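Every protein chain except one is present and positioned as in the full complex.
Our next item is chain A:
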């Protein structure tokens, strides 16, 4: 515009054909795109309905209320073969969320340690971390799952040898077998809620105390005994309440049953194989991201902190890592999303995740389109929520910039 004005030398807008009007053009492009998309969706939907009708199949989600008829190997909520397909899907979703959440936490911790370790001045540690990364990064995750399931967990002692072991050591309460890890299950009695409330109050009080202590340190230069006070608030307070309430916590021990251990709590090998594989596989990528992040912080930063008298550990924790985080978080988000999606490999070892359960329902009911829509919707939602959270976290870290 400015150019045109300058050329004609008058304030009048130049006469340009409507065809070249950028505003109009962009509107036209958008409308056309929208129409094409809507038409494509409509066409596809129409085809679905027609083809289903020809195959004498019906579309709709009503089938979710039918009886499932199959049992599930792992379930965190009440479920039996009398439950509905909908309930089965809930079980699958929960199983997916649990393994993904546990995997993300573990992968992050291991990845962080290994990533930092690779930069260590200690030759052995640095080499070991390199070997770890190169091994796990270069093996397909499915193989890592099988490695754990068939190569490690299946070789653990059989349940019979556990029975024998128990005969010799009747006091044992913790067993590792090829059917999982058995441990006592906590049984919460009346009044345990009060203990939980006391714990929450302790946590809130500890946070408040820390804020106050920081303010005081800035004001007076004196540091109150934060660690001890907080430990007292978070641990001692609930413990005292626990005693006052009459110790409302007992344990249910695993004891030999007819074929399996009865009672107690068990973490099955299917979950373990998937969880270990996902965590260790993803950790190798996170380690590289962490290493790149730390390398991305200029060397002057750590030199400056040494000059200020910080020890290497402190320099890493207080100066380098917070800055590195800004580089780390975006690619880290992708790794989290990968882990969530890779959790669908569960089906290979018979862990009842969303895909395994959905697949069985699809097979029994024939409702492919519905089940696939549900799968996609749920995975997209989980991924979007994860991304949103990580973006928020990223924004928060970026604010620290000065």
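Convention: a contact is a pair of C-beta atoms (placed from the backbone, for glycine too) under 8 Å apart; a residue touches a chain by one contact, two chains touch by 3 or more; residues count from 1.
Everything below uses one rule, namely that contacts and distances are computed from a predicted model.
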Per UniProt record, name of the chain withheld from view ["Cell division protein FtsX", "Amino acid ABC transporter substrate-binding protein", "AAA family ATPase" or "Glycolate oxidase iron-sulfur subunit"]: "Amino acid ABC transporter substrate-binding protein"
Out of A:112, A:159 or A:276, which is the one that touches the chain we can't see? A:159
Of the residues A:113, A:185, A:347 or A:390, which one touches the chain left out of the display? A:347
For the full complex, which residue in A:33, A:51 or A:217 touches the chain that was left out? A:51
Footprint left on chain A by the chain that the document does not show: 44-45, 47-48, 51-52, 54-57, 69-73, 81, 142, 150, 154-155, 158-159, 178-179, 257-260, 262, 269-270, 344-345, 347-350, 352, 355-356, 359-360, 362-366, 368-369, 371-372, 375
